[in-house]
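Yeah, one chain of the complex is gone here, protein chain that is, but the others are all in their spots.
Here is subunit A:
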């Protein structure tokens, strides 16, 4: 045990690797990811409500994408419609018509586009901001953390409706205004969630091991914290899409959206503006409401199922 021992390339156990091939690093990584995905899908697919929610969502998304094919936009052109206003549901207008004589079913299909677009974009925006700030607020200490926490606190109490009204009066009412006002005001909750998750993860011994291995802040956040918070972020995102859709409907209903874009909220608004609700034209009011409920419920079911995949203790035994 003198000179040659510092040369650590000496293999003490003279056991040349057995006949089996050594898988390469990339191969191992690929296999692990494939295995983790398969496992996740297995657990998800065992959850029947989640599966139902997923199927509903896929159908709604397909309808939204195929809207121009299913309902050519010309049929919704006010100048070309032939039907009378406020027609009750019948064989040629399954869900009746609105105050200009447009088919409400067609409007519902087009409305799915706007609602889903806003739901997804606003949620992605708030999730990205929330995750980044949440991880930073959980990882760093001292001044950085204090400043970030105060910023989070500020956005936690900003009333999104007031912000949206202010924004739309400055920028003008549009879909983008709605997306920005939802995205900017709803990330604080995600940030708090991610921060608390980050704190639990950072208390694990494997973080200490990583420090001892010489890791940098960046390494710890990207290699250990991010993968660990991803699942909870994902399930939270799915749940948040539902609330974004509701927020969009609310804002469209209040007239903050682009009046030229049909969304479920704007259908409800026009129903109220034209007195359809009080006149007893139920087909004008109920279908968009039910559409919102179904989509939000589907997102919630999927979100809960994802949560159960992430956190096995939530699964019933």
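One rule holds in what follows: a contact is a pair of C-beta atoms (placed from the backbone, for glycine too) under 8 Å apart; a residue touches a chain by one contact, two chains touch by 3 or more; residues count from 1.
The definition used in the following text is that contacts and distances are computed from a predicted model.
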item	value
Identity of the absent chain, which is to be given by its UniProt protein name, from "OpcA protein", "ABC transporter ATP-binding protein", "CoA-transferase subunit beta" or "TonB-dependent receptor"	"ABC transporter ATP-binding protein"
Full-complex contact with the absent chain, from A:143, A:170, A:212 or A:260	A:212
Residue among A:43, A:56, A:132 or A:156 that touches the chain left out of view	A:43
Touching the absent chain when the full complex is considered, from A:102, A:192, A:224 or A:304	A:224
Hidden partner interface residues of subunit A, rising order	1-2, 5-6, 8-13, 15, 17-18, 20-25, 28-29, 31-32, 36, 39, 42-43, 45-46, 204-206, 208-216, 219, 223-224, 227-228, 315, 317
